[in-house]
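Have a look at the structure that comes next, please.
Omission of a single protein chain aside, the complex is shown with its protein chains in their original locations.
Order of writing sets the chain letters: A and B. Residues in each chain are counted from 1.
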Amino acid sequence: MTTNATSGENRHLPNRLGIKGWIWGGNYTIERYLYTLHRITGLGLLLYITLHLVMNGFRLGGAESWTDLMSFFSGPGFKFGEYLVMAAFIIHALNGGRLILQHLGYTLGKPKPPVYPYVDSLRRRRPILWIMLFIIAALAIYVLVEFVT
Amino acid sequence: MRETKLKILQYITGIALFFFVGTHLIISHLGSEEVTEWTSVADRAANSGWLVFYIILLLFGLYHGIHGLRTIILEALPRLSVKSLDFTLVIIGLAIFGYALYIPVSAF
Partner (left out) sequence: MQDLTFRVQRYLPGKDSKPYMQEFTVPMRQGLTVLDGLIYIKENLDNTLSFRSSCRMGICGSCGMLINNFPMLACHTPVEELNTDTITVKSLPNFPIIRDLVADLDPLFEKHRSIDPYIVMAETGDLNKLTAQFLQSGEELQSYLQFAYCVKCGLCMAACPTVSTDEFFLGPQPLCQGYRYCTDRRDTGAKQRFEKADSGHGVWLCHLAGACSEACPKGVDPALAIQLLKRAMVFDSLRLRKKPEPATPAQPIAESKPKIEVPEFTVKQ
């Protein structure tokens, strides 16, 4: 961008919230924090995939090294980690589905003349969010039960 | 409109991954213990259907993950040049793809 839109920061005290602003920016409601959760789960999954691909390399070592690796990863700590990955996937996938729909303007409704007290389209469509969160919770509990039994 | 096209790909891979990763996770984490045993792993490795499945999973997963990471990096370090960031990420992506592809293909 060619504008000197940031010029003010050279003249005055910059007051940007920084990365802290991604996590907590003030007293906002749920979408602001789902955004944070989406980011954390996404980064977590990316980290897991990297580890996963490195682990796959053990297959080249043949049956023995693979079985050794699998028994190394069978402890309860790793089981819990595995569950976290599943949960992160469930959250990221369902919230991602909602984001795709809403980024394309679906389920948001049309612009409305603002009449006080103002309600924005996300809040008008809050029930969609509750349904999504309910499905996430149900799936996460189901997977947990599967894991424990 | 470059960014828009990249984002459309992000959406498409996202939807596809929903099904691919879903299947992958159901099979390997919710199924019986045997799936991670060597014979079972070797069995799937010898099957061309599974090979295609894994390659698509890898390709889509890498694109989706790296594009997401790119967005986060662009926001965290806004002064970074978009071109050099893209170049670096493409190189990293190709390297991971090559490494990860070598495993199932060599076992096939």
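Things worth noting here:
The rule is short, and it goes like this: a residue touches a chain if its C-beta (ideal position, glycine included) is under 8 Å from a C-beta of that chain, and two chains touch if they have at least 3 such contacts.
The structure displayed is predicted, hence computed values, not measured ones.
When the missing chain is restored to the complex, the residue among B:K7, B:H24 or B:R44 that touches it is B:K7. Note that of A:E31, A:E82 or A:E146, the residue touching the chain absent from this view is A:E31.
Only one of A:I40, A:M70, A:L99 or A:I128 touches the absent chain when the whole complex is considered: A:L99. Residues of chain B in touch with the missing chain: 1-8, 71, 74-76, 78, 82.
Mapped onto chain A, contacts with the missing chain fall at residues 1, 3-9, 11-22, 25-29, 31-32, 34-36, 38-39, 99, 102-105, 108-116, 118-123.
As a convention for this text, only the chains that are shown with their structure count from here on.
For the pair chain A and chain B, the distance between C-alpha centroids works out to 17 Å. Chain contact summary for the complex, chain A toward chain B: residues 19, 39, 42-43, 45-46, 49-50, 53, 56-57, 59-60, 63, 66-67, 70, 82, 86, 89, 93, 96-97, 100, 103, 143, 146. On the side of chain B, the complex with chain A involves touching residues 11, 14-15, 17-18, 21-22, 25, 29-30, 36-38, 41-42, 45, 61, 65, 68-69, 72, 76, 96, 99-100, 103, 106-107.
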